[in-house]
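Here is the structure we will look at, set down as structure tokens.
The complex is shown incomplete by one protein chain, all other protein chains being positioned as in the whole.
And now, chain A:
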Amino acid sequence: MSGFVRLWPEQASHYAAQVDWLVIGFTGMMAMFVVPVFVFMWVFIFRYRRGHAAERDHRPSGSLKVELTWMVLPFIGALVLFVYSARLFFEARVPPADALEIQVTAKQWMWKFQHTGGQREINTLHVPAERPVKLTMISEDVIHSLFFPSLRVKQDVLPGRYTEMWFQAERPGTYDVYCAEYCGTDHAAMTARLEVLSPSDYQRWLEGADEGRSLAAQGEALFRQFGCSGCHGAASVTRAPPLEGLYGRSVALADGSRVVADDAYLRDSILLPQKQVVAGYAPVMPTYANVMDEEAVARLVAYLRSLADPRPEPATGPSEDNR
């Protein structure tokens, strides 16, 4: 790196290149509308400065046609790029269904990542190249923001609510990751590394970092440890809804509304059980907000999701992706 000054960020994805082109195109478009202002200003200043002979008769003091021209033309120009940018934005915001899923937990001042295979890392994130990766993120405390400059994407990470982001890196390499939302004392130290690996290297990494149990299997252990099975198990005495096949289904709530059981719903059911009570059940489920951190919740959610699979056994192999 030494010896030259970097003036343009690396492009680690196809999307990053598209954003750069958008920015360059927009710069060109804006130049078309702005450069005339500078040019004419200087021409007029030179030509009409006091003491300089110039024709000054019939001074105009307004013209509707001129006004409309410089209102409408730049706006239409900008709209074209607005549409292009909105399409890119849409693409960046809607993850493809087959994306590899990774759980992100932020807390003052570190990043924690959990892979479906059960691998866990702190302040480093390994992902395969040429494959969409979807991050489901939540914060333990204040708002943070996960920022990948080389991918041109960031997303705030909120307490109490999952947010998501996805990308597809193309070029293997090591890239900087920052926290972009100011989060207190060591905000500047809340950085991480993104390791984009070729598919075969990634496979090797997964095996090397294997924890022995997949995320869902870890969740299953928690499910027993925290006594969930005592109520939700098949043989329990308390009347609690069965959780098999719940994920992705529409649930009828006691207040008459319906909600799709997604990650956010499962999380809220564990931490804020009184928020959405299932129709036909007593609100007896205790909250786990004080005994469980977001990482544990993420594992439980992974387990509950695995129960939606037609296969009875939760996924165990690290090479297995969750779909």
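Things worth noting here:
To be clear about the criterion, a residue touches a chain if its C-beta (ideal position, glycine included) is under 8 Å from a C-beta of that chain, and two chains touch if they have at least 3 such contacts; residues count from 1.
Everything that follows uses one rule, which is that contacts and distances are computed from a predicted model.
This figure omits one chain of the complex; the name its UniProt record holds, of "Cytochrome c oxidase subunit I", "(Fe-S)-binding protein", "Transketolase" or "Nitrogenase iron-molybdenum cofactor biosynthesis protein NifE", is "Cytochrome c oxidase subunit I". Across the entire complex, the residue among A:Glu101, A:Glu121, A:Glu181 or A:Glu220 in touch with the chain not shown is A:Glu181. Of A:Arg93, A:Arg204 or A:Arg239, it is A:Arg93 that touches the chain left out of the display.
Of the candidate positions A:Phe33, A:Phe226 or A:Tyr265, contact with the unshown chain belongs to A:Phe33.
As for the chain not pictured, it touches chain A at residues 1, 5-9, 18-19, 22-23, 26, 30, 33-34, 37-38, 40-41, 44-45, 48-51, 53-63, 66-67, 70-71, 74-75, 78-79, 81-82, 85-86, 88-90, 92-94, 108, 141-143, 145, 147, 149-150, 152-156, 158-161, 163, 176, 178-189, 289.
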